[in-house]
Each structure stands twice: as C-alpha cells, then as structure tokens.
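Working notes for the structure below.
Only one protein chain is missing; all other protein chains are in place.
Take a look at subunit A:
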Amino acid sequence: MSTGVEGETNGHALKSTRHTEITKLDRVVIRFAGDSGDGMQLTGDRFTSEAAAFGNDLATLPNFPAEIRAPQGTLPGVSSFQLHFADYDILTPGDRPDVLVAMNPAALKANIGDLPPGGTLIVNTDEFNKRNLQKVGYDTDPLQDDSLDSYQVHKVAMATITRSALEETGLSKKDAERAKNMFALGLLSWMYHRPTEGTEQFLREKFAKKPDIAEANILAFRAGWNYGETTESFATTYHVAPAKLNPGTYRQITGNTALAYGIVAAGQRSGLEVVLGTYPITPASDILHELSRHKNFGVTTIQAEDEIAGIGMALGASYGGALGVTSTSGPGIALKSETIGLGVMTELPLVVIDVQRGGPSTGLPTKTEQADLLQAMYGRNGESPVPIIAPQSPADCFDAAVDAARIALEYRTPVLLLSDGAIANGSEPWLIPDVETLPDLRVTFATKPNATDGSDEHWPYVRDPETLAREWAVPGTPGLQHRIGGLEKQDGKGSISYDPANHDHMVRLRQAKIDGIKVPDLEVDDPSGKARVLVLGWGSSFGPIGAACRRVRKLGLAIAQTHLRHLNPFPANLGDVLRSYDRVVIPEMNLGQLAMLIRAKFLVDAISYTKVAGLPFKAEELQGVFTDVVKGVPA
C-alpha cells in the first residue's frame, strides 16, 4: 500500500489532486450490471479499452439476454459485462467479481450471489423504489435492511447526480438520465486510475452527428469521476500496473472481429477474392458486420435469403475460384448440412464458421456452449468427413480462421470452424502479427488437361498423390470443361458412377484425404514434469482449464494440460499423449462429446466433466474437480 501522490494521473485529461489511500492490486474483476437498456455493454467495452490502453492484460465476458429490450427492471432483462484486468497474463474473465456495479434492483438480485463477502458493491439508489423492488420480489429494500452487511456498499444516486450535472444542457430529464452509465464509468475510472482521454474521444466520435449528446455523455462521465474525487465516501483507490506480456504491439480484440480479420488475411495471403454468403444469426452476425466493411480487400458479403442460400452462394463462389465462406451458429449448421455434404462430394474449398450457442433448437441464443462438436463431426448423411478446427480464445480466432482457410484451400474441402459465444463476444489483448509471417496460402488452378489415359480431357477427380486433393479447375479455363455434382463419382474421371466397388473406394478415399491432413502435434504443459493426470480440453474452455491448473499447481500438486485445436483429424501424437498419463480428465460445455470421440478412438477411459449452464467454466470449480482427480490417483 502506498499513499496517493499528487499527479498520479498525470497526462490524463482528468487530474486527481486528492490524497486517497492507493492499494496496489495484481488483478481485479469488475462486473457492470443493469437493465438491458442501461448501456452496460458499452460501459464495459469502454472500461476494457481503458484497461487495454493502460497496458493491463485483460479478458471480458459479456452476458446479455436474447431479447433486445426485455421488460424494464425485470430479472430476465438484466445485462452484464464482466472484465478481468491484471498486471500479469490472465486466462479468464474471472469467476467472481471483486466489484459489482448494480444499476437497479434486478441487477443487484441477479448478480449479488456472485459477489464474495467483503466485495465492493456500488449501487445506483435512484432505481430502488417500491415498484422496482416488487418487480423482482424484494419484500424489503436491501439497501435499508442488513442483507448487504457483508459487502462494502457504496450507495450513489447516479441518475439524480447525472441529471443535475446535465441541467444546463437543456436535455430532457429522461435523456439526461440515460447518461448515467457514463457516470458509473467515470466513477470506476477514477477508482482504478484509468486513462480517460480515450473515452472522451470515443464519445465525441460515436456521437459526431449529435454533438449535444456527445457533450452530455462526457459531462456525465466527468461527473462520475469528480464524484469519486470530491466525495469522502471513497477513501481508497486502486492501482493495477501494466502487465508484463511478451514484447510487441498489442490491441484489444473480440473473437468475432479476430475471426473476420483472419478471413480477410486468408483472402490476401491466398490472392483470392473472398465471398461470404451468410444469414444473420446470434452470436455470429458480427462476423458479417465486420467483413462487410472490408470490401477494399476484395471481400464480397452477401446477406442471403436464408442459411441454405448463404452456404450455397459461398460454395458457388468457391466453384468459381474464390474463397467461399459462410458464418452461422448451430441452428444454421443444421440447415447447411446438405450443402456441406455437396462440398465434401464436389471437393471444393469452403470455410464454415459455427459460433456455437446453447441448444438444442433455438436454445440460448446469447449464451455459450460447446455442444455442436458431434454435429460438426457427423451431422450429415453418408460418410461425409470434414476437418474441424476450434479456437481457444478471442485472439486465437484469427489464427484459427487462417488455418481453416489453409486446409480448405490446400485439401479442397469444407472446413468446420467451431467458435462459441464466450470467445465471440469476449475480448483480450492480441499481439498484432506481422503480416509477412502469416502462411502463404497461394493456390494453383488447373490449366492443362490431366486425363491419365493420355486423352486431352480434364478429369476432375485426378488427385495430388501427397494431399489427395483434386485439381481446382475453374470455369473460364479453356479445354477443361467438366461437370461435377452431388452424385457419386468415378474415381479419376469424375463421371457419374453407381459401381459398388467404386463407391466403396471413393468413400474410403474421401475419408483418407481428411485423415491425412497435416496438423501440428499436441504440446503438453506440465511444468513439474511429474504429472500423472492430464487435462484435455478443446475450444474456449482453454482459459478456465489453464487457470484451474495453475491453482492446482499452487497447491503443490502436479497436473498436465493439453488443448486440442484440431478435432478432425486429431494430432498424430494424441494417442501417445493420452496413454502417458494415469488419468485423463476432459472438461466440456456439453454432455461429453469429445470424451466420447476419445474413448471410441483411443480406448482411453477418460473422466468426462461436463456442464451446460450457458456460461464458461469457473476456474474455482475446475480446480476442485482436478484436485480430486489428482489426489485420487493411487500412489
């Protein structure tokens, strides 16, 4: 602990002159919670940007209802944004908040259970009237009784103060109160010594066409900051130093943006035009939004009439020699299955992005889940193998997208990319890659007849002996006219064939092509080298699993962690890795889909730990599971 020094926030627009107790922390988790109309996502985003600008490592977890505006003040209408920032490399958005900002009784009720005793609670008192309390089933006002005694409670009339701060702007009472989220942001920015210019600049740009609204939000933001600075109720401020990450230039990025950038990069590195055929669906729509802004990179986006048309257009573009991409969530994959099958049969490159959400059916559109693995693996008629890739974090979505495009182009196959709601909307720092170091994805189109019988014909199903990929002969190439389609092909020549032996051969050939895709070997993280228990994960659970393993090791126990990016084909060393440990634990946000594949393929009696709550695993929870397993291994 140190005493505040004047000028601590030097260089920032707002300058603290007050002496407060400054507590140095290595990490903090803040959760902003309010009504879905209160602007909590924006508030969280801005605080994230401030943390990023300050150089902290960070991870975020937005959590919002599927309804655009659920009934005001109700529990289903609560929207929250959790941010974890630290002075070291962190892996998750945090299990529980250290600080909860509750903008109304519903937000308090929905989130207070996650705040540990002693945690800081900042409440907007203006919404705590009889009606709002009744709406969420509070018989007495929790701000008046003793139910919050175990927390450090700060009661702030945010709406009232915001309104009076904006009195001279001439805005209506209602409009003025809408800026109370910026008041909250200002207050938190003061508490955590965050830089503030970025937010003010952001507000000016966001409301460039409505300067009075921009000004009102800035005034509210400053009012919040000044409230902390001038009132005595906040005696302590907190300092979280910049993180010591690997050297380089960083930016903050969400999974969906990183994924879209990966697609742009794949287009540039392959030299191909990109055609995204897609249909809006939560939580994948931001990929469409982002890609539609990058037409200067030769990226065409088509908002199709439905999911099936979206993938059809992408496949049609691939047939024409472009990089066809389609983006969706689980329900959309169900609709696209037949076209994925056509892509398998016609052996054309195609990137199919599934940002998984809670299912089945419409399920939980805004919540996360990993339950589409078996759909991706087997959800088509016939033997229809496709490669599957899953990113492990928001920033990793970039590399996963480039990798998906690489496999699609090199092996001429649809590739399933399984992201999910948690990493799609969550964000973290991203070490910006040097584009020159990205893989070279250039392709070669067929230009000459290739018939193996010496004729001058083009046979569409003659294969590269190494990759088993067929030639990509695009329309417009003289002399290579040929016909492809969904009917079974005669090996090599590609004519329609109903021959039994040929079908058996072709089914095995298509499988062999996918099985032969080169993917990197797994690396195992086991600092002690003595672990007898291995945790195997895939996709977005990388963070919580990693954080839990760190905790287990802090207890003096040995545990190994490895994570699958490639789910089909599996890395070649997976079987050996699995067999090197006494126990294998597989945590998944489904009912054990990877565990089923692992058991079937490797006959390893893996322990499947599953949870399908629509939210990422908590590190604390996994720590308990892993610890039990480690302790249970006989000496």
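Note that in this section contacts are C-beta pairs under 8 Å (C-beta built on N, C-alpha and C of every residue); 3 or more make two chains touch, one makes a residue touch a chain; residues count from 1.
By our rule, contacts and distances are computed from a predicted model.
Trainee: Given that one chain of this complex has been left out, which of "Thiamine pyrophosphate protein domain protein TPP-binding", "TRAP transporter small permease protein", "ABC transmembrane type-1 domain-containing protein" or "Cytochrome c oxidase subunit 3" is its protein name according to UniProt?
Mentor: "Thiamine pyrophosphate protein domain protein TPP-binding"
Trainee: Just to verify: which one of A:Arg31, A:Lys180, A:His482 or A:Lys513 makes contact with the chain not shown?
Mentor: A:His482
Trainee: From the listed residues A:Leu166, A:Val240 or A:Leu315, report the one that touches the chain absent from this view.
Mentor: Touching the chain that is not displayed is residue A:Leu315.
Trainee: Identify the residue among A:Lys210, A:Lys295 or A:Lys530 that touches the chain left out of the display.
Mentor: Missing-chain contact among the listed residues: A:Lys295.
Trainee: Can you work out which residue in A:Val136, A:Leu245, A:Val462 or A:Leu615 touches the chain that's missing from view?
Mentor: In the full complex, the listed residue that touches the missing chain is A:Leu245.
Trainee: Residues on subunit A that touch the omitted chain in the whole complex?
Mentor: 49, 52-55, 198, 242-253, 261, 264-265, 268, 273, 275, 277, 294-298, 300, 302, 304-306, 308-310, 312-322, 324, 338-339, 341-342, 346, 432-435, 475-487, 495-496
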